[in-house]
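Only one structure is covered here, and it is reproduced in the block below.
Heads up, one of the protein chains got dropped from this complex, but the rest are sitting where they should.
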Amino acid sequence: MANNETVGETLASRGVSRRSFLKFCATMTSLLALPPGMAEVMAETLARTRRQSVIWLSFQECTGCTESLTRSHSPTLESLLFDAISLDYHHTLQAAAGDAAERARTTAMKDNAGKYLVIVDGSIPLKDGGVYSTIAGHSNLDMLKETAAGAAAIIAVGTCATYGGLPHAKPNPTGAVAVSDIIKDKPIVNVPGCPPIATVMTGVVAHFLTLGTLPELDSLGRPKVFFGDTIHDRCYRRPFYDQGKFAKTFDDEGARNGWCLYELGCKGPTTHNACATVKWNGGVSFPIESGHPCLGCSEPNFWDAGSFYQALSTKTLPLSAHAGAALAIGATVGAAVGLASRAKKKAAVGKHARVTADELEKGGGA
Amino acid sequence: MSTPAERATNAFLEQIDRPIATFFESCVHCGMCAHACLFYTETGDPQYTPIHKLEPMRRVWEREYTLFGKVKKWLGLSKPVSEAELKAWEPLVYDSCSMCGRCSLICPVGNDIVYMVRKMREGFVAAGFAPDGLKEAAIRSLRIGSPMGVTLQALTAQIGHAEKETGLTIPLDQEGADYLFLMSSNEIMQFPEILGAVAKIFAKAGVSWTLCSTAFEATNSGLQIGSSDIAAELVQRIVAGAEKLKVKTVISPECGHAYTALRWEGPNLIKRPYPFKVLHILEVLDDLRAAGKLQIEGMEETTLTFHDPCQLVRRGGVVEPPRNLLRMVASNFVEMEDPGIHNWCCGGGGGVSSNERADPLRLKVFSRKKHQLDKLGVSTVVTACSNCRNMLEEGLEHNHMQVNVVSLTEMLAEHLKA
Partner (left out) sequence: MSGPELLLWARGPGLQFAVAIFLFGLLVRFVELWLLGRKTDLSEARAHPMGPGLRTVLSRSVPMPGALKHAPLVFLGGYIFHFGFLVTLLFYVPHIHFLRSILGFGWPGLPPFLIDVLGLVTIATLIALLVQRFTDPVRRFLTRTDDYVAWTVTFLPLLSGYAAFHRLGTDYTTMLALHILSVELLLIVIPFTKLMHMFTFMLARWYNGAIAGRKGVRV
């Protein structure tokens, strides 16, 4: 719902202290690896800014991304964010329903044309005209195209929206695709994760609100500041990997000693995310710390990348059929060649030119 | 099929077997074989690298016996072996290879390179690409019965001399004798004292033995030139004589290639096992020593060493008998550097000594043997092959070295207890 209040006014009316707000800005600045002086700038800018119109589109999703963002025990950074934006459309959080909800979306689009932020979670099904996920009789595809047309930028949140996610996994019965597969003419930030870390989602939006730009992205469209390193390169268990100390089962001595989980299938080395540094639930822990190998959930096709419990270096497809066929065909071809050679040899013996004294005398050669 | 290249290729196709294919497939071009080869170490010329000598046969193997070689042939990416190439390779195969077999010992992947050279020579001789000297020796062997043209007459004369000198009767064509003794033309002509020496030792030991008028030549020119046809015929003459006289054992004399030809190649050449045993004269003498039938008095005092004939020791397996015998009769026997199966060739094996064209190279590479002897500083070198004896004497003279070359059998005979 459109709102002309500034962020500062909204915070004041909700009883959020200036202290809390500054703490929020300082934390955001630090997470975004911006210079410390930016905390003040962020606070002043945000306070003056009209609350940013945000339209949140939920497509083929499990609502995990929203859950991640909203799970909180007390006023947190995440909840503060909601005070800085005007969340004009969100299936789970909005009060309105039915036509009223859709009208809120279209009104926000009209009132903030060219300036609103679109956040998308869930993949977009394309098969059979997109019938596998519809809202108010419109396919996700149509709604995305329509809503994206006037957006300033799109933030694809969660692995489904960024890379297709779970619905996209083999055999992809709904023809699920990512946002970036459909929208080609708008800036898109991919914030993958299944779900993404709350603070990471918040940080990206905060960057946009403060600086008016999207953070620097890697080749897969992810903010480098959060996705630039792999879990492996920041993991606190890395010394154990380097020393060759691995847990071999979930309850052996190694596991209980907190050793590296590579052998149990950890995808840390090829997974880019901030879990190892920012962690989850307000910095409490992350999967590896809790004893479970990283699933690689912020990488494309992580569902199809081999078993979660097989090491990263293992094969992902069976070999026995190919191997068997190759051995059989190779043996047959080898036998054919070998038998032909034997025949040729026999023929050569048959053509043997006997060396006699007369032959030697005849010369030839030297 | 009439061109030399076709005849060579056909012979290669006959000769290539599973071991050869394995060897070609395993070669990694490490070049270690060069460092075992006398002809490379003494000249520094990489063209003498042993595995390189086999290139013509390797090309035929790849082109005709492998799938990928056939594909390459079909795509026009390979050429058959040409006459020009055979001509170019001939000196590599015959002048710079004495079939000593050191290369087979050094190859890290296990290639038996001398095995391959022996078989490749079949193609060269079938095509007519062999040194004149070897061809002439082979022709004489076939037509006269000896590579040097030695006839029964010459042998009879030497028998007469030996009988006069020893006062013993030298048995000839004695049916039912235990041992048939063979000789090499080289011994009959140049070192006939060996006959008397053997007669004396056998008489003292009570050995029943005989010579054979139709089979007295042990030297096998067929082996040296690399022709199984010729080698088989020459072996067959010995087998016929041995069977006629119904002997139990045929003795191969102090001649390296005779032993290889008779003991190891023979049954395969005539395509059946022998009904008799084959022993080298040193094996016989060592058996006599072990049985206490070789009584020696007085020792050879001078410091001496032993030159291991390649075909006898490394290629023949008669490694310990010469040492056992030498220790019996010499009080100062010292081994040279790289003794036994690792010893270096005199340079004249594999037909090189019959190949005049190879003389300069052969004398040049004698530097290795010179080095071995110089290091020891001995004045006597003992050996058990008359060809090695000739080569050593020639090499020593060429290098102005004062070293005596002695036959082991003769040395034993000299110290026989009266």
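Letters are used for the chains, namely A and B, taken in the order the chains are written, and counting of residues starts over at 1 for each.
In this section, a residue touches a chain if its C-beta (ideal position, glycine included) is under 8 Å from a C-beta of that chain, and two chains touch if they have at least 3 such contacts.
Fair warning: this is a prediction, and the values are worked out from it, not measured in the lab.
*Asks:* Return the single residue from B:Thr3, B:Ser26, B:Ser208 or B:Thr302 that touches the missing chain.
*Replies:* Touching the chain that is not displayed is residue B:Ser26.
*Asks:* Of A:Ala100, A:Val333 or A:Ala347, which sits in contact with the chain we cannot see?
*Replies:* A:Val333
*Asks:* Which residue among B:Thr9, B:Ser96 or B:Asn111 touches the omitted chain?
*Replies:* B:Asn111
*Asks:* Among A:Thr27, A:Thr63, A:Thr277 or A:Asn301, which one is in touch with the chain left out?
*Replies:* A:Asn301
*Asks:* Using the document's contact rule, name the residues of chain B that touch the chain not shown here.
*Replies:* The list for chain B reads 16-23, 25-32, 34-36, 40-41, 44, 46-47, 49, 51-52, 65-68, 104-112, 115, 263-268, 271-274, 277-278, 314-317, 319, 338, 341-342.
*Asks:* Tell me, which residues in chain A touch the chain that this view leaves out?
*Replies:* 219-220, 230, 232-233, 241-244, 246, 262-263, 269-270, 299-301, 304-306, 310-317, 319, 322-323, 325-327, 329-331, 333-335, 337-339, 341-342, 345
We adopt the following convention: only the chains that are shown with their structure count from here on.
*Asks:* What is the distance in Å between the mean C-alpha positions of chain A and chain B?
*Replies:* Each chain reduced to its C-alpha mean, chain A and chain B end up 76 Å apart.
*Asks:* Please output the residues of chain B touching chain A within their complex, sorted ascending.
*Replies:* Its residues touching chain A are 1, 4, 7, 10-11, 13-14, 16, 64-67, 70, 83, 86-87, 90, 124-132, 135, 138-139, 142-143, 227, 229-230.
*Asks:* Can you tell me which positions in chain A touch chain B when the two form their complex?
*Replies:* Residues of chain A touching chain B: 333-334, 337, 341, 344-345, 348-349, 351-357, 359-366.
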